[in-house]
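Pasting a structure below so you can have a look.
All protein chains but one are shown at their positions in the complex.
Let's turn to chain A:
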């Protein structure tokens, strides 16, 4: 603008000296600039295209104390317990970021929804015990003023695990541990089994363990919605977006042994909106990785696993998505209301669904037959070849059944030892994990949420000690294996 004015003055001087017409002089330049300014003003008026103060309500806030990556049941549980255990109310700002607000591929909604205490690891048993208590008293935990109470449709029908000769000793051991922790499980011989459940064919069964209390199945979607409703009432922000980047800063520090390590801190989380390049950097103090099957990718964004293999820097988060199929069939002669969630010696499982002789079931494939987790397409041949024969053998009534539908979901499968990862990462100091539960995440979600919230707020696990499930076990090679994987 100033240049235009100077040109104009210079131009006037030239005209005064009697020069001929200028070509490409300042005057057309000046009007061009004026029309540019006019266009800008016009577009700034309402209805124009250029809007400096545009609507950002779909973006997450610019600052949040805790960012929870992943809005499934584990993420929401962590958010709930953070809000519940914070000492002065309303202290922490929590943001839950989820990529898909329809939860179409989330493990929570696609889960079969069983809950059991029949694990071999004491921590798992304790987690499930608390979760059952949570589900039983869900309306005391998740009640919202003026909203109807939740009905999580908990069917306490128990789990029935069958063991062949080979596995009988392990099962007895497991039951001893479970009883020590306070689970109510009974061991049954094949005759007792036949007596109790006449529809079972006890051929090949040496021992069975049956959960008497606190086991069964429930509606995972109801739990998810209940948690979501409650934490919205507690003031947690929800945002739909994908985490694409963590802005970190590193510092080199020395351990007491003199070894130099690079510790990182996450300062900002870049949340990208759906179907656009727009992103919002959210400034945060803590990040909780509850991204389920995709936790491994989120961890890689933070630089976990980028280093020479065998070192702590190079230890990746070994969680990857594994596809599992669930089939829904109808069998008019099938077992009745007292049917527990039965897991056969071969690994096939089923449970009753509803009151019309409908059943849900499936089987975990072996390592060689792992389906490609790229999509959620169902392989019906898998049922025909791998699941049905075992089911039909175990429950003769299932020889004639009609598959009504099927779906596939992901396990956030921990390839190291199939148990969850909880707690902070040793090097990326403000990232906490709550993931990797490989199929039993839903049933332990309330308890895991509480454990992570305690770790964040108080620095240590207070109610259930999950220090054996910390990240460092991947580096130290200490497997915490669970022998009852369904």
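FYI, a contact is a pair of C-beta atoms (placed from the backbone, for glycine too) under 8 Å apart; a residue touches a chain by one contact, two chains touch by 3 or more; residues count from 1.
Keep in mind that, in the parts below, contacts and distances are computed from a predicted model.
Peer 1: One chain of this complex is missing from the view, so tell me which of "GPI-anchor transamidase", "CDK-activating kinase assembly factor MAT1", "NADH-ubiquinone oxidoreductase chain 4" or "Proteasome maturation protein" is its UniProt name.
Peer 2: Options "GPI-anchor transamidase", "CDK-activating kinase assembly factor MAT1", "NADH-ubiquinone oxidoreductase chain 4" or "Proteasome maturation protein" considered; the missing chain's recorded name is "NADH-ubiquinone oxidoreductase chain 4".
Peer 1: Identify the residue among A:124, A:209, A:289 or A:430 that touches the chain left out of the display.
Peer 2: Touching the chain that is not displayed is residue A:430.
Peer 1: For the full complex, which residue in A:175, A:227, A:271 or A:284 touches the chain that was left out?
Peer 2: In the complete complex, the chain left out is touched by residue A:284.
Peer 1: Touching the absent chain in the whole complex: find that residue among A:88, A:258, A:356 or A:477.
Peer 2: The missing chain is touched by A:88.
Peer 1: Which chain A residues touch the hidden chain?
Peer 2: 56, 61-63, 65-66, 86-88, 90-93, 251, 253, 263-265, 267-268, 283-286, 424, 429-430, 432, 455-459
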